[in-house]
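The complex is shown incomplete by one protein chain, all other protein chains being positioned as in the whole.
Then we have chain A:
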Amino acid sequence: MYNFQQRANAVFAFFVSVAFAMVLLTAASGPLLLHFSQDIKRTPPPAIDAAGVNVRVGRVGFQYDYNNPSTQLGWVWFNLDADLRPWFHWNTKQLHVYAVVAFETPQHHSNEIVIWDHIVTSVDQARLQLSKQKAEYLVSDIAHKLSGLNGTLRLEWNVVPWVGFLQMERGPATEIAFPQPSPPSHSHTAA
């Protein structure tokens, strides 16, 4: 009546059900652990501030669009003091940490640009202290003008789980201002 095949099928079906129940419980544990974490409430929010901003004229993406004209590019240096250790729990695979510059222009009411990113894969590396760190990516505006703009700088991080939900978190913002462009350090054009 119950041959080997039927027994194997029943065992496999039960295994799949149990496995999915475990996956669901594990997935649900991530947001719950973060929501009720006392360590997160105790830890001060990450502090980030612009240590230096430099505006120069250059071209962005010219490899892909030869018609893209010269534009003002912003180089940013920043200080960071962030303790992200409490964001690690048993279901955290990694934190994707990134610094964001945000500003408004008349044409675009929201401009957000990631200037630096960093992947933290273990709790030992989650204490981030950087001084005058140079940004990896440049700031630019579609209308080609940055000088005189005031914006904000903030730290965000994305909690990536082993299994389950991704969560986006952000720290408090500080001011950042883009100064007048500095002259090119080595000019190829006749002055």
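FYI, a residue touches a chain if its C-beta (ideal position, glycine included) is under 8 Å from a C-beta of that chain, and two chains touch if they have at least 3 such contacts; residues count from 1.
One rule holds for everything that comes next: contacts and distances are computed from a predicted model.
Chosen from "Probable cytosolic iron-sulfur protein assembly protein 1", "Tetratricopeptide repeat protein 8", "Proteasome subunit alpha type" or "Signal peptidase complex catalytic subunit SEC11", the protein name that UniProt gives for the omitted chain reads "Signal peptidase complex catalytic subunit SEC11".
The chain omitted from view is touched by exactly one of A:Gln72, A:Asn111 or A:Gln133, namely A:Asn111. Touching the omitted chain from chain A are residues 1, 3, 5, 23, 27, 61, 63-65, 68, 93-94, 96, 98, 100, 106-114, 117, 119, 121, 137, 142, 156, 158, 160-166, 168.
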